[in-house]
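Right, one structure below, let's go through it.
Note that one protein chain is taken out, while the other chains of the complex remain in position.
Labels for the chains are A and B, by order of writing; each one numbers its residues from 1.
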Amino acid sequence: MADRLGVLPAYWALLRGQARSQVSYRTSFLVDLVGNVGATVFDVATVLVLFRLTRTLGGFPRAEAMVMVGLSAAAFATADLAVGNIERLRQYVRTGLLDAVLVRPLGALPQLLLMDLPLRKASRALFGVAVLVAAVLTAGIDWTPARVGLVVLAPVCGVVFFASIFVTTAALSFWWIDSGEVGSAFTYGGRDFTTYPVTVYSGWFRAVFAYVLGFGFVAYYPALALLGRADPLGLPVWAGWAAPAVALPAVLVAALAWRVGVRHYRSTGS
Amino acid sequence: MFRTFAAITGSGFRRYSTYRQATLAGAFTNTVFGFLRCHVLLAVATGAGGVAAGYTPDQLATFVWVGQGLLAVVLLWGWNDLAERIRTGDVASDLLRPVHPVLNYLAADLGRAGYALLTRFVPPVVAGLLFFDVAIPSRWSTPPIFAISVVLAVVICFGCRYLVNATAYWLHDVRGPMMIWTFGSGVLAGLYFPLHFLPDWVTVPLWLATPFPSILQTPLDVVVERDDWPVQVGLVAVQAVWAGLILLACRAVQGAAERRLVVQGG
Partner (left out) sequence: MSAVPGDEPVIEARGLRKEFVVRVPAGRFRRTRRRVTAVDGIDLTVRRGEMVGYIGPNGAGKSTTLKMLTGVLMPSSGEVRVCGLPPVARRTQLALRIGVVFGQRSQLWWDLPLRDSFALLRHIYRVPAAAHAARLRRCRELLDLDDFLDVPVRQLSLGQRMRGELTAALLHGPEVLFLDEPTIGLDVVSKQAVRAFLAELGRSGETTLLLTTHDLADIERLCHRLVVIDHGRVVHDGSIGALHARYGSRRLVVAELDEPLTTPPVLAGAPLLRTEADGRRLVFACESATASAVVARLAGLVALRDIAVVEPDIEDVVARIYRNAASEGGADPAQGCSITRTAKVPGASASYRWGTSPGNVT
């Protein structure tokens, strides 16, 4: 156990090293930091543009829909910051970085994440949180201690959930070299899905994304619980609190996928 | 001369046909995003009382699915061949070829687009037909106008990508221009929502003064038959003008770059 904890300073050192590396290019880092906000701003702006044409989307007025937007943006942007660069796994294999980290006495995944942490995306995460805060303050929520807890719990579980999706889809490229695009259907696609109320979607598509994959519990159900609205689709109120129950299996799947993927890599060398 | 052009186009086609897995993966992703966007826009139409910014629900569905199909044909994102070659210095050998570099890349890109038309355009369109009520062109004049519009769109998008890549001749790090292009082109081309969702005082200047709407918005508006054929022809004419302007810009930039290369010795 002491040995396990003993690795923490090592990871902290890796993170500091990455921070120093990025900041060593001072001006271009600042430019990146500012520029990166644009992507998240735009996602949120899209929703506002849609609300120009209609008063409700999927049966929800703008103020309520923005709570979902906020939960989704905060969770996704933070996960993208923490784990997003794992998309580059294919590149790490090609340049030999994966081999280099396998030779060191630390776990491969934490090393890869910390060594390539995209600090410039921090601005996106901050913006996402800002949107969430603005949305929950203007949506007329009836605050209770439980709800205050939820507005923190839900995004955190969302981060874990999205991070798991990132890792799982990246691990796919151990078997399927050109799988990169498939992953983005679930990472960026998942982000798009959670931005809007689940009532917008229909049929088996909704069933798969919202319930089987669990995306509905990232933003939609927590938002309903915060707003005190009943689910038009029929799930009970406590569904809003089910976020951890969705995040946990996601983490297990991601850990398994990564383990099996690295094992496959070490067995086939490519 | 024409035969050379055709030969390069053919090799562009063949090169991309080897990326079978990536094609499959891309088509899958296009389809998923098609579902996502389609549902959202249909919900907007429902909320707006049936018609959103002049589009009926079936027109919106066609808009989304043909849009996803065209995305890989025009190749809005993900092309940095030229920038890479500039970075490694391989671009010098392009100058030794008997074909003008811009035409060289254009021909190859048309080949690529041709391949994409067969493999990436069809799946999303079929998915749209299967799962949604899509508007099918009712006038016989629409398909030919649409075809011309798509070709022009490919040319314009190629030109824009070429220009963005060509900044590598002057800049050390093309990431900035690439980011701006990725960001701007998606928005302004009408990928996330039809540009008519925006107020007119934004849309009209965008359409006339920038090439972006001519890349996706125009062919899509043509195929959903939002307007009568004279207007469609007018929009395509705007495309043609932009295609010409962009190609001229590429030639000018290429000339400036070559002078710089020759003077600086690579």
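Definition applied: a residue touches a chain if its C-beta (ideal position, glycine included) is under 8 Å from a C-beta of that chain, and two chains touch if they have at least 3 such contacts.
Please read all numbers here as calculations on a predicted model, not as lab measurements.
Although one chain is omitted from the display, it touches the following shown chains in the full assembly: A. Residue A:14 is the one among A:14, A:47, A:132 or A:198 that touches the chain not shown.
Annotation: of A:31, A:49, A:63 or A:106, A:106 touches the absent chain (contact as defined above).
For chain A, the list of residues touching the undisplayed chain reads 6, 9-10, 12-14, 16-17, 20-22, 24-25, 94-97, 99-100, 102-107, 263, 266-270.
In this text, only the chains that are shown with their structure count from here on.
Rounded to whole angstrom, the centroid-to-centroid distance between chain A and chain B, based on C-alpha atoms, equals 29 Å. Of all residues in chain B, only 19, 21-22, 25-26, 28-29, 32-33, 35-37, 39-40, 43-44, 46-48, 52-53, 131, 173, 175-176, 179-180, 183, 187, 192-193, 197-198 touch chain A in the complex they form.
Residues 28, 31-32, 35, 38-39, 42, 46, 49-50, 52-58, 176-182, 184-186, 189, 192-193, 196, 199-203, 205 of chain A are the ones that touch chain B when the two sit in their complex.
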